[in-house]
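With one protein chain removed, the remaining protein chains of the complex are shown where they sit.
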Amino acid sequence: MGSLGARLTRVEPGECEIRLPYSPALSQQDGFFHAGAIGSIADSAGGYAAFTLMDASDRVLTVEYKLNLLAPARGELAIARGQVVRAGRTLTVARIDVFAVASGVETLCAAAQQTLIRRRS
Amino acid sequence: MGSLGARLTRVEPGECEIRLPYSPALSQQDGFFHAGAIGSIADSAGGYAAFTLMDASDRVLTVEYKLNLLAPARGELAIARGQVVRAGRTLTVARIDVFAVASGVETLCAAAQQTLIRRRS
Amino acid sequence: MGSLGARLTRVEPGECEIRLPYSPALSQQDGFFHAGAIGSIADSAGGYAAFTLMDASDRVLTVEYKLNLLAPARGELAIARGQVVRAGRTLTVARIDVFAVASGVETLCAAAQQTLIRRRS
Partner (left out) sequence: MGSLGARLTRVEPGECEIRLPYSPALSQQDGFFHAGAIGSIADSAGGYAAFTLMDASDRVLTVEYKLNLLAPARGELAIARGQVVRAGRTLTVARIDVFAVASGVETLCAAAQQTLIRRRS
């Protein structure tokens, strides 16, 4: 995640926000954020949101996610906000909204639902 | 996709293969391919597979995809193979398998199912 | 939906609630609502939520949905609440929560994300 230039900007129990500033390396041919970058921060935001409800010694792995691309991710910034829907002993389910910010205005550009598994060490 | 270093290595009607050589920029902390890179080539392989059944002037956009991460994507190469399951007038559905290749041995590391939409120009 | 015994109990722009009273015909071997019944009312709740934002002459069809089963659906009633996340010209995306109600207490038992298409007549 760090390799993309993303930063963790808010962490609360069951919630997480990640911000990714635009850079040409993240874009597709038309100057928008690439779907891969959007998927990456969605996946990470859900993963960190899940991890806030686990023990520090646990590891969290993504089992699967489903991502709807809703609008072109155009702007100077992408923000992924993850929220835990249910935290079980083994599996956690999160939902994630991803917004593109252009001239300061947020537009919802992707919506995801994700399953994660806790690995105890 | 090109920015990741991926190459289109096979294109047949309704099918597509994409290869992505390992590089440190694509890895997570433990030296495996990052899930974002795996998601990107899965998305692209399904998209190109769909596009092979459209008109050259059409555009294809990903509506959504669902990706199961099955095993750590460890190795010198990742290969995504996309196949169209159904091509409709407006919507196309594809399935994609992603393999990690370590010392020449392929291991299935992700499985996806994807919906795409055709935009006529 | 009617054949299951489900009723539409709330319809607002972009929102819909469906209630399904428990009956033995809807249960699996252990007396809970069957996953198929939960999936059915989730699918219908998202579909009606989407339809509230369309023209009366339009038809709405489910393209796909993804459903996480979060807890056993145990109780006298199941309630599905659908909400539109994005309504586009052709495609609409909805999220649906399904609750099981036992002795009057609601428990979230399923979470879905769905894509729908508008067919103009």
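Note that the chains take the letters A, B and C in the order they are written out, and that residue 1 is the start of every chain.
The rule is short, and it goes like this: a residue touches a chain if its C-beta (ideal position, glycine included) is under 8 Å from a C-beta of that chain, and two chains touch if they have at least 3 such contacts.
For clarity, every value in this text was computed on a predicted model and none was experimentally measured.
Trainee: When the whole complex is taken into account, which chains on show are touched by the absent chain?
Mentor: Output: missing chain touches A, B, C.
Trainee: Which candidate, A:19, A:34, A:66 or A:95, sits in contact with the chain we can't see?
Mentor: With A:19, A:34, A:66 or A:95 as choices, the missing chain is touched by A:66.
Trainee: Touching the absent chain in the whole complex: find that residue among C:22, C:51 or C:65.
Mentor: Touches the omitted chain: C:65.
Trainee: Name, in rising order, the residues on chain B that touch the hidden chain in the full complex.
Mentor: 66, 68, 70-71, 85-86, 88, 93, 95, 108, 111-113, 115
Trainee: To test your reading of the contact rule: which positions on chain A touch the chain that is missing from view?
Mentor: 63-64, 66, 90-91, 93, 115, 117
Trainee: Would you write out the residues of chain C that touch the absent chain, in ascending order?
Mentor: With respect to the unshown chain, the touching residues of chain C are 3-4, 25, 27, 34-37, 39-40, 43, 61-69.
Note that only the chains that are shown with their structure count from here on.
Trainee: Starting from the mean Cα coordinates of chain A and chain B, work out the distance between those two points in Å.
Mentor: It comes to 20 Å between the two C-alpha centres.
Trainee: Where the CA atoms of chain A average out and where those of chain C average out, how many Å apart are those spots?
Mentor: Their C-alpha centroids are separated by 26 Å.
Trainee: Could you put a whole-Å number on the gap between the CA centroids of chain B and chain C?
Mentor: Chain centroid spacing, chain B to chain C, equals 31 Å.
Trainee: For chain B, jot down the residues that touch at least 2 other chains.
Mentor: Where chain B meets two or more other chains at a single residue, that happens at 63-64, 66.
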